[in-house]
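Report on the following structure.
Only one protein chain is missing; all other protein chains are in place.
Take a look at subunit A:
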Amino acid sequence: MKVDTKPKTKPEAAVKTGADILVESLLEQKVETIFGYPGGAVLPIYDALYRSDGDFEHILTRHEQGAIHAAEGYARVAGKPGVVIATSGPGATNLVTGIADAMMDSLPLVVITGQVATSVTGTDAFQEADVMGITTPITKHNYQVQSSYELPKVIKEAFHIASTGRPGPVVVDIPKDISANLCTETDQSAFHLPGYQPTIKPNPLQIKKLTEAIKKSKKPLILTGAGVIHGHASDILLEIAEEYSIPVTSTLLGLGAFPGQHDLFLGMAGMHGTYTANMAIAECDLLINIGARFDDRLTGNLNYFAKNATVAHVDIDPAEIGKNVPTDIPIVSDSKAALAELKKQLKEGPDHEEWMDQLNQNKMAYPLWYNNPPEEMVPQWLMKSLYHATRGEAIVTTDVGQHQMWAAQYYSFGRPNRWVTSGGLGTMGFGFPAAIGAQLAKPKDPVVAIVGDGGFQMTLQELSVLQERGLPVKIIIVNNGALGMVRQWQEAFYDKRYSESIVGVQPDFVKLAESYNIRGMKIETQKEFTDIIHEVMAYDGPVLMDCRVLQQENVYPMIAPGKGIHEMVGVKP
């Protein structure tokens, strides 16, 4: 927020600082929203932001981790890079969790960090940290800017790299003298990255192999990953799946790529996937993976994963193909281009009535289940009711833990880009700031942050941003007074020794919300929830609902670590 006490004084038109060049470059990339936090090494950049009359907003979060998770939420929903600015040293290191999170979940971010001046680099100067060294393993690419001359080109490259191919975070580290000093000449030439030429179009011969495999298959199955969403391939996927009646399951991050309520959808697969989906993977004879990376939370023990199947894998990142699961039909491609070619070539579908019957029987016999004493507040019921109350149309962000899995199981999405969760890194503290970013990307859409009582306390300082901006994010704390997922594992694998997982002390979340001038309410029964949820969703402002749920509930079904995908427990009551 700008506080104008003095008229703006702009250095004369021709005289610009490196920071001015940076801001211009960001505007050239059509950046509308910047998440950040100022400090010594970025003072010139914040000054340039202040003086700029560009059409953008800077969102001051209250911690750099909040800024980067907000940028991730923004990126996931808007489908374009989230932009973050932080100062050197602690500012930059506070971003590390979010950068790693974005790397794991392939989210496009451009992260600008200040750095100490080049004259003192390497002297352990005040607030110096080796940001290049720290972020190298957790970025798609990183730069330390060597001169303001190269700044425009670096920024262009950074946006290009972040948002194309397999998206990911790019860090641009800018020494303070480079942003502060006047800059006379800049490199405006187009960039050329000979070492970065993602393969977008599939090899038609590989697609031909896939069509033959489909034709021959008696038990085909499609697995959707986030690659379907990044590639905007949902529509064409739906067309193909419907035309040839091929069933679909999904990874956690692929949810929304295929309509959750569709007859062909088997539910999520993996550690807390549905019985039908996991058994389908165990038994299928053709597994068509589109943009998923066969993560261990999906596959379980690899010795039992899709052992009877011909495996086809469409991925824009060749390094994902064959990394964990041997692949018979590798297809390096953008998901949409691959599916378009498949649609073109595919003339004859599989003959698989028996398979469909079997899957439908499994669906009927083994639905997701929970006990639901009506006088209690059951977390699974809460998720399901939220789904109904919002008609499945909200943008939902989650934190990490039991509530995340229940949300994945019971909130079903009709469309892509509405499900925002931390999958690969499993970052507690992600959900609430991510909702802020999502709301800024889609100001008119309902946004619900489903968070645990534990994880919410990791980034709740961002309530200030809701207050300041009046963002109508609805926060639902699935409050089980526990680090529930840890408690569940201790119950199952450590003989109920609940070491540090039952958290008796917590703030009064309602008063906490009120102290930020945000509406807060405690919900203790199903009736209380049902009575108010429509009003809450319609309310044009932020609301925090502290929902007190049963502590002892567990997430089922579950594949225990080390077990195969068919070895689920808790399949039936």
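Simple rule for what comes next: a contact is a pair of C-beta atoms (placed from the backbone, for glycine too) under 8 Å apart; a residue touches a chain by one contact, two chains touch by 3 or more; residues count from 1.
Simple rule for what comes next: contacts and distances are computed from a predicted model.
**Q** Choose one: "ABC transporter ATP-binding protein", "Acetolactate synthase small subunit", "Oxidoreductase" or "Nitrite/sulfite reductase". The correct choice is the protein name in UniProt for the chain not shown.
**A** So, among "ABC transporter ATP-binding protein", "Acetolactate synthase small subunit", "Oxidoreductase" or "Nitrite/sulfite reductase", the name matching the hidden chain's UniProt entry is "Acetolactate synthase small subunit".
**Q** Please identify which residue in A:G79, A:P318, A:G349 or A:G414 touches the non-displayed chain.
**A** Looking across A:G79, A:P318, A:G349 or A:G414, the contact with the absent chain belongs to A:P318.
**Q** So which bits of subunit A touch the chain we can't see?
**A** Per the touch rule, subunit A residues meeting the hidden chain are 132-133, 136-137, 140-142, 144, 161, 193-196, 317-319, 322-323, 326.
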